[in-house]
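Below is one structure, written out as structure tokens, with a few remarks after it.
All protein chains but one are shown at their positions in the complex.
Letters A, B and C name the chains as they come in the text, with residue numbers starting at 1 for each one.
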Amino acid sequence: MSGIGTGYDLSVSTFSPDGRVFQTEYAQKAVDNSGTVVGLRCKDGVVLGCEKTIISKMLVEGSNRRTYAVDRHAGMAVGGVAADGRQIVNRASSEAQQYKSFYGDIIPGHVLAERTASYVHLFNLYWYLRPCGSAALIAVYDRDGPQLYLVEPSGTGHRFFGTAVGKGRTAAKNEIEKLKLEELTCRQGVLEIAKILHNVHDEEKPFEMELAWICDESNREFQRVPADMVTEANTKAKAAKDDSDMED
Amino acid sequence: MLARPTSHSSALGPGCAGPSLANPVSFDAPPKHQAQQPTSGAAPFMVEPSALAHQGGGEPTKRTQVPYVTGTSVLGVTYKDGVLIASDTLGSYGSTKRYKSVARLKKVNASTIIGAGGELSDFQYIMTLLDELTTDDYCMDDGVVLSPREIYNYMTRVMYNRRNKMDPLWNSLVICGFQDGKPFLGTVGMIGTHYTDEHVATGFGNMLARPLFRERHHPDMSEAEATKLLHDALRVCYYRDKNSINKFQMAKATAEGVTISEPFSLETNWEYKHFRDPTLNAVGAW
Amino acid sequence: MAHLRQHADEFEAELKQAVSLGTTIMAASFDGGVVLGADSRTSTGNYVANRVTDKLTPLCENVYVCRSGSAADTQNMAAYVQYYLQQHRMELDREVSVSVAANLAKQLVYNNKNMLQAGLIVAGFDKKEGGSVFALPLGGTLLQVPFAIGGSGSAYIYGFCDKFWRPNMSAEEAKKFVVQAVSHAMARDGSSGGCIRTVVITKDGVRRDFVPGSNVPQHYGELGAQYATAMA
């Protein structure tokens, strides 16, 4: 049932007669309509990748960030409204900091994911707020190993082996399912993400990839993937795509 | 990563400067309308009200504590290509030499080291503040990193603001690093007193080590000369400071970055003839 | 009469003094765990308020604390840490690490250093680090150490511990080391006495033990049990 015109879809504190909160679903739309974000949990770490449409050629390369470190051992990539995403990032990093100052230890992945989800969820509870229009992929490497979580505008949070949000999510998830993630290294993961992003990208507009990872190679610290690796992955992915296009 | 004002909080950090959080998250209902606050710029420099709250009447509360577990002097000298600082690794409990493997020199970031004497719990607290700042720089990932001088200035504000709350952090700090192709060396006292110099020493070291520095230090010394000078100064401190042990660490900051040495000890000399036999010519006179 | 009342007043004053754990406490790590030990005397002034005190208090399943200082302060602090750790345990959904427990205790000591009289030793076992010991003296400095001693009696056994502690002891050796050390403190410190309690924490769990006052090792100038006159 559509909520349009019924009046049940105007506030986040209103249920529709069939038990839906349309405002939350509309916020999810904002994520669904924007650039694809992919996350893979490989055997030695987690890689996150974002597709960023270049809105102007005068933009400085790498500006308009989509991936953020939240602590040394944790970071996230946000899909959807970038400004809302930054608030989630800020909250997550203050959660990480508070946890550390109170317990004297780094925040474990599931605690960070849970607390971030609770924060996002709060925006679904009050008439005077609106749900965040962004989803956060959280990458953590703690004593339990590498972990990947997804927190959505509704405030739900799940752990994943691999997932994607945004415009190309369906195709991207199909691609991810074909990967043997338990055998893949992060180095290979970078290339796979590059391929996926190139595949799902609408060729009309130029785009930039932003890749970040946390793995043994990065000393288990959340970092941007080194620029030369991104360039290499980019070229290879482009070549792979051209090849498959030729075959078609 | 936290977009927050330049101070840690209005209650603790450098404190009295800094408005409320940059992006306060309030889920309360819409705020009640209030008369406009004056916008003259005076507000950020107001006295933190809670600092005065306990002074309701009668005796002023004394929060000036006594130190419990303490470290003694930290010494530092600049040289041609960088700066060296050193301290022993003792945590004293009164005059009990209680903890003998306490690292009192700590890395702050890629270009800065801090060394502390005084109350070690307060030093641990200072390190949590500095770790938060460094982690923030890491998270922002924008190429901006606090320089040694900025960390030094930050610490002067922290120490001075805590003393203004009658609750000082009981430390003397030495902050050193390498910045703009030059060594940086400065010291901050427990009430915010601070200065930079080509050689510094805190606590007892000011009496024991600095005379040596004044005689032998020159800014274009080699690393070997500077190390020798520091070793000699440490040795004197070990001889004449009762709360010291012969177990030291030395830290170095150069253009290549910062390193902190493993603990080491120094050879000492007790072999003067009159040490062995002081009463040779006058029994009972020593 | 007058001097009797004066006596009574002095006695009252003594009872009103803070109940304090003039104490010997210690903890030592060994291969695969930790052992904690303490005497059992609690005094108010010169009066022994409790001769069988338990100064080894659990903070959670796998972490214990040795308490010295004010009995009231340390009991309540332990209760607070227990509460925080239970919360933490629920959020974490797995074993609590010793360092976290120690850090929570540290927050309490450090942030209230002017209100509290508390010298603690936090020790326990977790899967990641094995056995660990944290010294938490007055003022709130938190230091991880291979072994720690505390309380008024500890002043008498620095030499003993420095000499006889070794890395990689077995559980039995470590326990013996602790009992010996505490008995030496009790032999010289009037504020320590009674029995010796020990707690050994390993991957297999917690094992408590108790050395009754009559079995505490005897030292120079003391008469052993074999010389004791039988109770009526």
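Please note the rule applied: a contact is a pair of C-beta atoms (placed from the backbone, for glycine too) under 8 Å apart; a residue touches a chain by one contact, two chains touch by 3 or more.
Throughout what follows, contacts and distances are computed from a predicted model.
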Which one, "Mediator of RNA polymerase II transcription subunit 27-like", "DNA replication complex GINS protein SLD5", "Ribosomal RNA-processing protein 42" or "Proteasome subunit alpha type", is the UniProt name for the chain you do not see? "Proteasome subunit alpha type"
By the document's own contact criterion, which visible chains does the hidden chain reach in the full complex? A, B
Write down which of A:3, A:49 or A:75 is the residue touching the left-out chain. A:3
Which candidate, B:140, B:166, B:236 or B:260, sits in contact with the chain we can't see? B:140
If I consider the whole complex, including the chain that's not displayed, which of A:46, A:81, A:148 or A:190 touches that chain? A:81
Kindly note down the residues of chain B that lie in touch with the hidden chain. 3-7, 14, 17-19, 22-25, 30-31, 39, 41, 44, 140, 142-144, 146-147, 149-150, 153-154, 157
Considering the whole complex, not just the chains shown, which residues of chain A touch the missing one? 2-5, 7, 9-12, 22-23, 26-35, 50-53, 55-60, 63-64, 66, 80-84, 86-87, 90, 123, 127-133
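The rule we apply is simple: only the chains that are shown with their structure count from here on.
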Quick check: how many Å separate the C-alpha centres of chain A and chain C? 50
Would you give the residues of chain B that are in contact with at least 2 other chains, written as numbers and ranges? none
Flagged in chain C as touching 2+ other chains are 142
Which residues of chain C touch chain B once you look at their complex with the stated criterion? 110, 113-114, 135, 137-143, 145, 155, 158
Contacts from chain C onto chain A in the complex sit at residues 88, 91-93, 97, 99-100, 102-104, 106-107, 128, 142
Residue ranges of chain A in contact with chain B within the complex: 68-72, 86-87, 89-91, 93-94, 97, 101, 122, 126, 128-129, 221, 223-224
